[in-house]
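With one protein chain removed, the remaining protein chains of the complex are shown where they sit.
Chain naming follows the written order as A, B and C, and within any one chain the residues start at number 1.
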């Protein structure tokens, strides 16, 4: 929809915020949809963000200017370099924590999409010693383990925000080769190879946290998804069936 | 509504996906409604499915092609045989786990409707040793017991999906003569004689899981519905009053 | 709205279901609103009911025919005597459990409105030994105590439903002079002098159950509302401010 509107208006030549973009509008559609889905599925509220690595230049990524995800349109999306600098900000304000994205893209060539969120269900697992573990096939990717980023180890007493490249690098180091990391007293970061996958992982990460807390409250030992089961399941799904539904519901 | 549209369009002769159907449109209405209700009542999300045994040929059943239940229309519903083979797929993709349905229909002549879902509240009871038990009359059918299917016993390390006839048979064997079974690290299967009953059981199974978890958290002994109370209650309800409401709310 | 429609249509003379009514339409408005509010506030689902004692004949009460509360209109409301018999059913089906209402009206001259519901949060307190107690001023009326009705004591092994006058009498006896009683493995009954009050009590009873469960989970001693605080608070509110909001939200 945005794509067609943009083309019909010729905005790529006319609108300042967009003219700096190398990305074709198709990715914008998906990135805008991802913003709206994360809001409608209660993964983000007024805060949190999602980015996408430019397929034409692996050293750049697309991320909205600093507004609530639910309100993002194609016109709000800016391009950034791997130092977290906007290529052409046109005066728009950037998210302070864009370094979460830039440093993960730098450290992880396999990652093309990054979500940062503060979903309430995730917070308890970031501030206790209880590790998040996979409760069912939908969150099988958690079998790889979910490390917790303690910002004090990297930056001492901070304002909790990953608002420098150094803190972003420390977070990327904690994330290592995993699909998600919790951030103590803050939230989480989720990564994947595609936009639908990073959205799907974010949604099922949140459900897993709720379900695991309920299972712990029931008492007794819990049978988690086995790493081998997780490996086999990983090959069989890409959230494509759910992606169409999420888009419809987010409209 | 679909029925009338279909008739007015003469689609049974014209539309490829439908022409293979023996079923009259009235059942399609209910099966489409069941898909929408399960979505609106949060029993299924982008995943999960519901089927209905053909009343004209007990060795066949109706099931949507592989899309999210909320999006299912009469045109998406295909007919299958008891080996899980589509009678006339017309090129549509089938749910990988259709063997859940085919093997239960084969093993259980009394069953005419099957739901498979991943409702989050059910997951904890599938991965701990706490059995689901009936908390109130609405879920009295649980007094029969809710077995847990451990796919490792049937298939060793799998991708967790019931995507072969052999795994479907193992699940049907665990289900035995019960109205529902949990699937470890996966979800649940619910069966009944009619579409409203399988939808009603799915809804109250999910509520029961939440309520039982809350009662356990309160501490102390719990008085469950007695098997004899359950037997007596079973004769007195068929979810007909709720079915009309669920349909209205799902629209 | 219904009142005006009914008057303009002269339905009190023409429509069979209504012609037996002595009640003027104003009470119907409030009783219809109560049905819709209880549904929109998640106190009832497809099941549950609310009644009102006729102000012109204290030995009669008004109650919908057997449909989901959310769907009730003025045309669905029937008049009953204190033996639970419809004065003029016009062929409509009555709720099986109307004896909950009839026997409470018989035993409690101070009661003019009765709600029966199965709100999930209430179920755990009916099947454990943990008594519901008032957590805050909004539910201060619980300081009177919330007895639990064990249907086995009155009827042995039943289908759990209060579908005879004898069971209704036993429930009324358990309720005694209290504003609410839980029913083991079933739900609750709530009574008051007015329709807004019985609706308000039902809503805050349900919130109190959730809040008390959360406080118990926190651990340590809980300071409940003192009976004297409850007595003083009782004089100061009648839910009138909330009633207008609930009606607006239920539309």
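Everything that follows uses one rule, which is that a residue touches a chain if its C-beta (ideal position, glycine included) is under 8 Å from a C-beta of that chain, and two chains touch if they have at least 3 such contacts.
Predicted, not measured: the structure shown is a model, and the values here were computed from it.
Asker: Touch partners of the unshown chain, restricted to the chains that are shown, please.
Answerer: A, C
Asker: One chain is left out of this view; which of A:108, A:133 or A:184 touches it in the full complex?
Answerer: Once the missing chain is taken into account, the touching residue is A:184.
Asker: In the whole complex, not just what's shown, which of C:47, C:80, C:105 or C:224 touches the removed chain?
Answerer: C:224
Asker: Give the residue, chosen from A:107, A:165, A:213 or A:234, that touches the chain omitted from the document.
Answerer: Of the candidates A:107, A:165, A:213 or A:234, A:213 is in touch with the missing chain.
Asker: Which residue among C:87, C:107, C:130 or C:207 touches the omitted chain?
Answerer: If we include the chain that is not displayed, C:207 is the one touching it.
Asker: Which parts of subunit C face the unshown chain closely enough to count as touching?
Answerer: Spelled out for subunit C, the touching residues are 134-138, 140, 207, 210-211, 214-215, 217-226, 228-229, 232-233, 235-236, 239, 241-246, 248-249.
Asker: On subunit A, what residues meet the omitted chain?
Answerer: 45-47, 66-68, 70-71, 96, 118, 120-121, 123-130, 157-161, 184-187, 213, 216-217
We adopt the following convention: only the chains that are shown with their structure count from here on.
Asker: List the groups of chains still linked by touching once subunit B is ignored.
Answerer: Ignoring subunit B, the remaining chains break into A | C.
Asker: Let me spell it out: compute each chain's centre from its C-alpha atoms, then which one is farthest from subunit C's centre?
Answerer: A
Asker: Could you say what rotation angle superposes subunit B on its sequence twin subunit C, using C-alpha positions and rounding to the nearest 5°?
Answerer: For the C-alpha superposition of subunit B onto subunit C, the angle is 90 degrees.
Asker: Need the central chain here, defined by C-alpha centroid distance to the all-chain C-alpha centroid.
Answerer: Per-chain C-alpha centroids ranked by distance to the global centroid put B first.
Asker: For subunit A versus subunit C, what separation do you get between their C-alpha means, in angstrom?
Answerer: 47
Asker: Counting only residues that touch at least two other chains, what does the list for subunit B look like?
Answerer: Within subunit B, residues 217 contact more than one other chain.
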